[in-house]
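After the structure tokens below, expect a handful of questions from me.
After this line comes subunit A, so read on.
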Amino acid sequence: MNPTDFVDRPIRLTARDVTVHYGPKQALHGISIDIPDRAVTSFIGPSGCGKSTFLRCINRMNDTIEGAKVGGRIELDGQDIYAPDLDVVELRARIGMVFQKPNPFPKSIYENVAYGPKIHGIARNKADMDEIVISSLRKAGLFEEVKDRLNEPGTGLSGGQQQRLCIARAIAVGPEVILMDEPCSALDPIATAIIEELIDELRENYTIVIVTHSMQQAARVSQKTAFFHLGNLIEHGDTEDIFTNPVNKQTQDYIMGRIG
Partner candidate 1 sequence: QSRDTIQVAGSSTVLPFASIVAEEFSASFPEFKTPVVGSGGTGGGLSQFCEGVGDNTIDIANASRQIRDGEREACTAAGVTDIREVQFGFDGIVFASSANGPDFALTPLQVYKAIAAQVVVDGALVDNPYTNWSEIDPSLPDQPIALAIPASNHGTREVFQEKVVSAGFEEAGAPEGLSEEELEAAETTFRQDVVIEISGDYTETLARLNSDPNTVGVFGLSFYEQNTDTLKVATVDGVEPTKATVAAGEYPVSRPLFFYVKGQHIGVIPGLEEYVQYFLSEGVSGEGGILEAAGLIPQPAETTAEILASFEAGAAQ
Partner candidate 2 sequence: MATDTLNSPGAARARAVRSSLRRRHLSEQIFRGFGILAIALALGFVVLLFVDVFRKGIPAFVQSNLHLSVTFDPEIIDVSPAPARNGFATEAEFTAASLAWQREVALLNWNQVIEASLRQAAPAGTDIDSRTLLSIAETNARHQVREMFVANPTLLGQTVEIDVLASANAANWIKGNINRELGDAQQQLAAPARALIDTFVDNGTISNGFAWSIFTNVDSRSAPAAAGLLGAFAGTMWMMLIVIVLAVPIGVAAAIYLEEFAPKSRLTDLIEVNINNLAAVPSIVFGLLGAAVFINWFHLPISAPIVGGLVLTLMTLPTIIIATRGALMGVSPALRQAALGMGASRTQMVFHHVLPVTFPSILTATILGVAHALGETAPLLLIGMKAFVASVPATPLDQATALPVQIFLWQGNENRNFFEPRTAAAIMVLLAVMILLNGVAIFLRSRLEKRA
């Protein structure tokens, strides 16, 4: 894939000077970044550098963490997502999230996927819903594997399947942005490969941000990469450039220090 394909994508998300405090502790120090549409942006960096924290700022999941305070400004299509009259619930319908550990609801596979459309009132009737569920499962590459057991609990699937179920669940709401926090770290390599392929396909329709601790994974799936260190955004650019030509000494150290 040629990175130049993506440089001119329109910007979907802009962050300006975002800071996060957890109680007295500052976890992010003024992050500013632009995230393009229909491309995969990956966040890398050593453990504890604030990747997840920043990701959670984008769909305001930090609101749910006690003591977390977010400063600065984040815009989705030019709209301030921290504006006081903005409805978080609506925002989260537009910005879906997939977590590190697959976390399907303890309900049937069907209900897992149907849950989002149901609470957001997306499906008008049963047929509508069936269609949404099936197409989401299909897009997540899971449909063939589970079509005969849609009523069995989602927790009974294997790890990789569960993670795809979570992706299907996120897609079903029809989000514009999908955030993924180390989506493969609990999976074996084969399952990882399947998910990575899936991300590559999804890229065509969604803005995707992925946090990963594996630099290879970042290299494989993303077009843009951002390197975080100790709560700072050290470097940010096309993935190719970051991995071959890091400008910053710290980035270089990290990438060279040890691979894997």
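Keep this in mind: a residue touches a chain if its C-beta (ideal position, glycine included) is under 8 Å from a C-beta of that chain, and two chains touch if they have at least 3 such contacts; residues count from 1.
Quick note on selection: all candidates are chains of the complex that A comes from, given by their letters.
Predicted model, so just to flag it, every value in this text is computed and none were measured.
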Subunit A in this complex - touching candidate among 1 or 2: 2
Residue ranges of subunit A in contact with candidate 2 within the complex: 59, 61, 64, 66, 89-93, 96-99, 101, 103-106, 115-116, 119-120, 166, 169-170, 173
